[in-house]
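These notes are about the structure you will find just below.
Every protein chain except one is present and positioned as in the full complex.
Moving on to chain A:
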Amino acid sequence: MNPIVSIQNLSKVYQGGHQALKEINLEIKEGEILALLGPNGAGKTTLISTICGIVSPSSGTVTVNNHDIIKNYRESRELIGLVPQELTLGAFETVWNTINFSRGLFGKKKDDAYLEELLRELTLWDKKDNELRTLSGGMKRRVLIAKALSHQPKILFLDEPTAGVDVELRKDMWNIVRRLKESGVTIILTTHYIEEAEEIADRIGVINNGELLLIEDKKELMQKLGQKQLIVEIKEPIETLSTQLSKYSVSLSEDGSKITYTYDTRGDGTGITSLLQAINESGLSLKDMQTTQSSLEDIFVNLVHDDGGDQNQHKNSKVEKPHAH
């Protein structure tokens, strides 16, 4: 499928000299939900703001549906809706007026029926005549979503949509996201919550220090996550694995005291019972046993930690460089 957003060698250096984005390459597929994970200050918001036209890129190109975001900003921006992270709203206008304002800014004619439907979906209809300053934080976030959707965008950016949001709104929001996806809208969201990315995204990207460290299909990522390791510690270190044991996908630690077995938890059988039998038959006695599982969180923490510690470290075997689809 053609990418709807294509980012090439995008870099951003702010006036103070801070490099927020470093040579980002990313292609976003039409109709997908892409989750961008990353700690605070990783560059997620800068990336989104650049695509939307709020921040000027220092170098590189971005096209939205083949329209360059600078040369053809009208065509590209028309397709995009943005829900910002902060509750950046005016104070004295009403909910109804502000969403009409948003729709008009995008050059669309008035459509009361659509906007009514939108407000009802966001349970904002009975607040339509309220001034924005009188709304609670949660309601303000709903208004921001309504504003972003007021012009029926093809691409929706949600910047930390669930930060400080109650359960009710989170549920409503994911319902809307699902409905939008069904209607073919591409959704890009940033989040701190890994479970959220796991639950809703088709692809997951990890960004830190302005670099895209990983971008992968969630399914593939989860497959990796489905693998567990059994580490068996033996009393007397051995030099080589017996023929019985080498039939299994096991490895011996350097000091010969630990045998590591990698298995898939989702398989019919894990092979643990027969492995333990084989260990027993090899005449080895056990000292201790433990299992480990890498979660998305582990991968994320490792990536981010390595990246923070040493700029080259992240290029280890676990990391896949971003690739075009």
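The definition used in the following text is that a residue touches a chain if its C-beta (ideal position, glycine included) is under 8 Å from a C-beta of that chain, and two chains touch if they have at least 3 such contacts; residues count from 1.
Following the convention adopted for this analysis, contacts and distances are computed from a predicted model.
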Of the listed "Transport permease protein", "ABC transporter domain-containing protein", "Acyl carrier protein" or "XRE family transcriptional regulator", the name UniProt assigns to the chain that isn't shown is "Transport permease protein"
Full-complex touch with the removed chain, picking from A:G38, A:P84 or A:G205, is A:P84
Cross-chain touch to the chain not pictured, restricted to A:E23, A:E93, A:E121 or A:E233, is A:E93
Residues on chain A facing the left-out chain by the touch rule are 14-15, 49, 52-56, 73-75, 77-78, 80, 82, 84, 86, 88-93, 97, 100-109, 147
